[in-house]
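Please find one structure pasted underneath; my questions will follow.
Here is chain A:
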Amino acid sequence: MKTSEEILNILKDKFGDSIIELKSDKPIDSFVLAAPLEVDKICMFLRDNSDLQFDSLMNLSGVDDANGEKVKDNKGTETINGGTLSVWYHLESTKLKHKFTLKVSTERAKPEVTSVTEIWKCADWHEREAYDMYGIIFLNHPDLRRILMPYDWEHGYPLRKDYRNPEFYQGMKVPY
Partner candidate 1 sequence: MGILDKEFSEGNIVIAKTDDLFNWARLSSLWQVGFGLACCAIEMMATSASHYDFDRFGVIPRPSPRQSDIIIISGTVTLKMATRIKRLYEQMPDPKYVISMGSCANCGGPYWEHGYHVLKGVDRVIPVDVYVPGCPPRPEALLEGLMKLQEKVRNESMIKKSA
Partner candidate 2 sequence: MIYEWLYNITGSSILSMFVVSLLPLFVFILPFALLAVLAERKVSAHMQDRLGPMRVGYHGILQTVADIIKLLQKEDLVPAATDKKLFNFAPLLVFAGSYAVFAAIPFSSIFIGSQIQLGIIYIVAVTGLVVAGILMAGWASNNKYSLLGAMRSAAQIISYEIPTLLIILTIIMITGTLSLYTLSELQTSYFWNWMILGGPATGLQKILYIPLMIIGCLVIYISTLAEVNRTPFDIPEAESELVSGYHTEYSGMKFAMFFLAEYANMFAVSAIVAIIFFGGYQSPFGYLGNAIGLHWLVPIEQFFWFTAKGLFFVFVQMWLRWTLPRFRVDQLMAFCWKYLIPISFVILLLAGLISLI
């Protein structure tokens, strides 16, 4: 059993710069913010270090932080410029029974995160889903395709806050 602070200290010693900070001001879950392109190395360490042994990735979720600048064009359609998209990793060790939350933020304009599929196989579909819903590109992912939406869907990433429905898809009307 280790607390988030202890885990953070171990990580700080090992990685230094790529660990950004520990946030525990908001209620309930504290989490560690990390650099998006270093996350695979951090995760590998988290899994293989004998004091940590995070052998299970409980959850991986993409999030639209919607913290950019909201622009309305002349038709009244709102788009978000700038800001970040995030990926959250909820880890757990089934052997040592401790949990850990990791967050990475990446730029909305060029959302790139390294994939952790090699480390936990179950990240595969989770990452595909995050790509499908938010357009986050997972580098080194073996098979980054859409998963829930049709493969030929060309109308953007539906869970982004500025997503607009298309009128038609393959001749079928989409809005009510």
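In picking the candidates, the idea was that all candidates are chains of the complex that A comes from, given by their letters.
Just so it is clear, contacts are C-beta pairs under 8 Å (C-beta built on N, C-alpha and C of every residue); 3 or more make two chains touch, one makes a residue touch a chain; residues count from 1.
Note that the structure is predicted; figures quoted are calculated from it, not measured.
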item	value
Single touching candidate for chain A, where 1 or 2 all sit in one complex	1
Footprint of candidate 1 on chain A - complex, ascending	148-150, 158, 163, 165, 169-170, 172-176
